[in-house]
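All protein chains but one are shown in place.
We call the chains A, B and C, going by the order they appear; numbering starts again at 1 in every chain.
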Amino acid sequence: MSKPDLITKLPAEPHEEMIKRFGCEGAFIPGDDERNPWVPFGDQAAIKHLAFDVRTNTAANILWVKGGGRIGTHKHLGVVSAVTLEGSWGYYEYDWTARPGDFVYELPGTAHTLYSDDPNGMKALFWLNGAIEFYDDEANYDFTADVFWFIDHYVSYCEANGLEVNKDMFI
Amino acid sequence: MSKPDLITKLPAEPHEEMIKRFGCEGAFIPGDDERNPWVPFGDQAAIKHLAFDVRTNTAANILWVKGGGRIGTHKHLGVVSAVTLEGSWGYYEYDWTARPGDFVYELPGTAHTLYSDDPNGMKALFWLNGAIEFYDDEANYDFTADVFWFIDHYVSYCEANGLEVNKDMFI
Amino acid sequence: MSKPDLITKLPAEPHEEMIKRFGCEGAFIPGDDERNPWVPFGDQAAIKHLAFDVRTNTAANILWVKGGGRIGTHKHLGVVSAVTLEGSWGYYEYDWTARPGDFVYELPGTAHTLYSDDPNGMKALFWLNGAIEFYDDEANYDFTADVFWFIDHYVSYCEANGLEVNKDMFI
Partner (left out) sequence: MSKPDLITKLPAEPHEEMIKRFGCEGAFIPGDDERNPWVPFGDQAAIKHLAFDVRTNTAANILWVKGGGRIGTHKHLGVVSAVTLEGSWGYYEYDWTARPGDFVYELPGTAHTLYSDDPNGMKALFWLNGAIEFYDDEANYDFTADVFWFIDHYVSYCEANGLEVNKDMFI
């Protein structure tokens, strides 16, 4: 398949030069890159971090909860969306079960407790805008996971394990 | 597995009542719901629409490009991210190939041409913030796909095929 | 000056009907409307609430700090911007002084303490994306002001004072 020469033909708009001078490129983050490890999140879960935006407090990652695991009750301070990649999962507070290809979005102010009783657990890609407040089993405030919490989770693990920090992940 | 009674124990913050009065719930969008069909997008591609936010001009959907297909050159007016679900794909302008679990983010001002030369094509979940300008093969401006374009693509197909419009998709 | 008939001449794009069916109108919020009162915020300050977006956790308001007043140390979980309308103010942590027409933007993770030692105090329009964590003078966590906190601040005052809640403020 030959590659059409389209981009170079795009109209040279007056501000096209400004895109070159001031614009930022995106990035490709391979899922199996050794710089993107599964970082343990408690005993029953792990997170593969994919992107961080410190200006808008957003993060993208794949959450892996092993069969029988759950994630503590949390409350959203921004919009969160998720697409399921493997297995199945739900929130104790709702009656649906998410399977591969199913999509969920969650809005500020809502709170829920994620679980997977699938023998194979679950994996889902989460895109998190804004911070998340976690509560313990007694419903006491535990901690706030904002983009810097996610960065710390990732960078501390890389540094403790001699892995290179993937700079492309920082939008 | 018993369901812990956490939510009802969350501290009744002064504004908790306001969340009940003014907050909005999120939604679960099943991937195999008949109200979420594959809507043809040209001859070689189809889109499964998942969510629309008319206030922030964002949309989420799964793009399916069949083997050998491509999507016209487009330029971003906002942040777009994608996670690959099946097959493989790339942009003619970059040298990476995205496979299941790989993640991509793209920033305003960038332009590129999506293709899949995988015999099995590709499926990826896209989260699109802001509009996208499409160009034809001669690099002439073709049309702008903003959230209303995506809504029209979905709703027109539903109405032409006697399918119910899924109101949960509207954030 | 006659009013040109431009809008009705805008091209009837394929999705123009969808804008009519699914789009939302904006709003005009008069600054001197009795439904938009100055709501006391401690002894030395007041807030005139202007807009709330519960889906993205954002709020717009005018902050009025009287001469000699200050606002407790707070930390941002999102982007905040401000334009000064009257008087002058600053943050103890930075060396600038903001006067009418001056603009400030603040990013997630930063923390600061607002003061005005201007005899006339200060007024500034703030646009707040995401929540703000307040700390007391001993640097202990005090409370989190998200959009529902701002709504509660506004609605509770209206209801206690027999004022109508201005529905246009809810984006």
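Here, a residue touches a chain if its C-beta (ideal position, glycine included) is under 8 Å from a C-beta of that chain, and two chains touch if they have at least 3 such contacts.
The structure presented is a predicted model; accordingly, all values stated were derived computationally and were not measured.
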Which displayed chains the unshown chain touches: A, B, C
Positions on chain C contacted by the hidden chain, ascending: 1, 3-4, 6-7, 9-11, 19, 23-32, 50-51, 60, 62, 68, 73, 75, 79-81, 83, 85, 92-94, 96, 98-113, 115, 117, 125, 127, 135, 137-139, 141, 171
Footprint left on chain B by the chain that the document does not show: 54-57, 77-79, 107-109, 129-131, 133, 144, 146-148
Missing-chain contacts mapped onto chain A: 14-19, 21-24, 52-56, 146, 148-149, 151-152, 155, 170-171
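Following the convention adopted for this analysis, only the chains that are shown with their structure count from here on.
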Size of the rotation, in steps of 5 degrees, that lays the CA trace of chain B over chain C: 180
Rounded Å distance, chain A centre to chain C centre (Cα mean): 29
Chain B residues counted as touching two or more neighbouring chains: 19, 23-24, 171
